[in-house]
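After the structure tokens below, expect a handful of questions from me.
Note that this complex is displayed minus one protein chain, with the remaining chains in position.
Chain naming follows the written order as A, B, C and D, and within any one chain the residues start at number 1.
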Amino acid sequence: MLLGKVVGTVVATRKDEKLEGFKFLVVKQLDIENRETGGYVVAADAVQAGIGDVVLYATGSSARQTVLTDKKPCDAVLMAVVDTWEINGEVKYRKE
Amino acid sequence: MLLGKVVGTVVATRKDEKLEGFKFLVVKQLDIENRETGGYVVAADAVQAGIGDVVLYATGSSARQTVLTDKKPCDAVLMAVVDTWEINGEVKYRKE
Amino acid sequence: MLLGKVVGTVVATRKDEKLEGFKFLVVKQLDIENRETGGYVVAADAVQAGIGDVVLYATGSSARQTVLTDKKPCDAVLMAVVDTWEINGEVKYRKE
Amino acid sequence: MLLGKVVGTVVATRKDEKLEGFKFLVVKQLDIENRETGGYVVAADAVQAGIGDVVLYATGSSARQTVLTDKKPCDAVLMAVVDTWEINGEVKYRKE
Partner (left out) sequence: MLLGKVVGTVVATRKDEKLEGFKFLVVKQLDIENRETGGYVVAADAVQAGIGDVVLYATGSSARQTVLTDKKPCDAVLMAVVDTWEINGEVKYRKE
């Protein structure tokens, strides 16, 4: 998994029928110092995340292992909202 | 998933028999500011996209989760035509 | 899928038993302007391609979705020989 | 698999229900000279690793082949704690 920050949404009316009702979130990738890396992913949301939330996301076939994404043409999913992380005992992020 | 723009087509008469009738589209990857990244993918089209459309595409095994691509040797699929996306409340793209 | 050009062959007598009879082709990756990117892949050949052919190749689990590669330890397959492709109406390659 | 060093933990209360009880570790990627590459991954822990341990981790669908991660939306797992590795007969790391 990688760390990311939810920064936006994508609206798509015309989509594969299996994706009806899906909400697509734009996630900027973070490094472990809580800095943006420049990478991003558009992910399905299995945890009701909101704009500004820091999350963990999984990609590839693992992204289809939630009830929401099972057998869907979806290769990225938010599977956790991060409360905090620390590196070598130093807190790098704490949810307010 | 990643954002992309459909810019072309690939014609291939000789192909794996499971791919008969497939239409291959060339998609330029976009970043979240709606700029081209330099990357591309050739994808199957599950949503009847056309040249110029901005789309979401999925890769890997997830690309085989549409009716069109099921059990096919295909690792990328357009699964949504994007209407609009916004980042931190700012619209970055709107379909005309 | 990505575009590539077949440039060589790999001979390997000692290989996993499931790969008996496999032919491995070396494929240089192409960008959409028909330039080499510097990347390559060694792929199984589901379409009887030859040296010099421009092809589409699929990677990952999708590479196992041909009759040839089913259940094989093979992560890349040529699944189409390209006749032509065009970008924004301009032909970038045409098979002679 | 790649080599990595466990450097931290991620706490996430709100997560996909299949991930209840999961412990997420932050792993810095190492090259074969035992230097950090700048890359990282957040992984599930199948081997009770601790901060400072050097480990092997697997990604993608292979990360779901442990009892812990089976059918979970998890794309990276620590599957071994490294005792030592050597390159061309030279020891690059030895666990203390």
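We take it that a residue touches a chain if its C-beta (ideal position, glycine included) is under 8 Å from a C-beta of that chain, and two chains touch if they have at least 3 such contacts.
Given the structure is predicted, the values throughout are model-derived calculations rather than measurements.
Touching the chain that is not shown, out of C:Ile32, C:Val55 or C:Cys74: C:Cys74 (per the contact rule at the top).
Residues touching the missing chain, restricted to subunit C, are 7-16, 18-19, 24, 26, 28, 40-43, 51, 60-61, 63-64, 71-76 (touch as defined at the top). On the side of subunit D, touch with the chain left out of the figure occurs at residues 1-3, 31-32, 46-48, 56, 58-66, 69, 77, 79-88, 92.
We take it that only the chains that are shown with their structure count from here on.
Centre to centre, using the average C-alpha position, subunit B and subunit C are separated by 20 Å. Residue positions of subunit B with contacts to 2 or more other chains are 60-61, 63-64.
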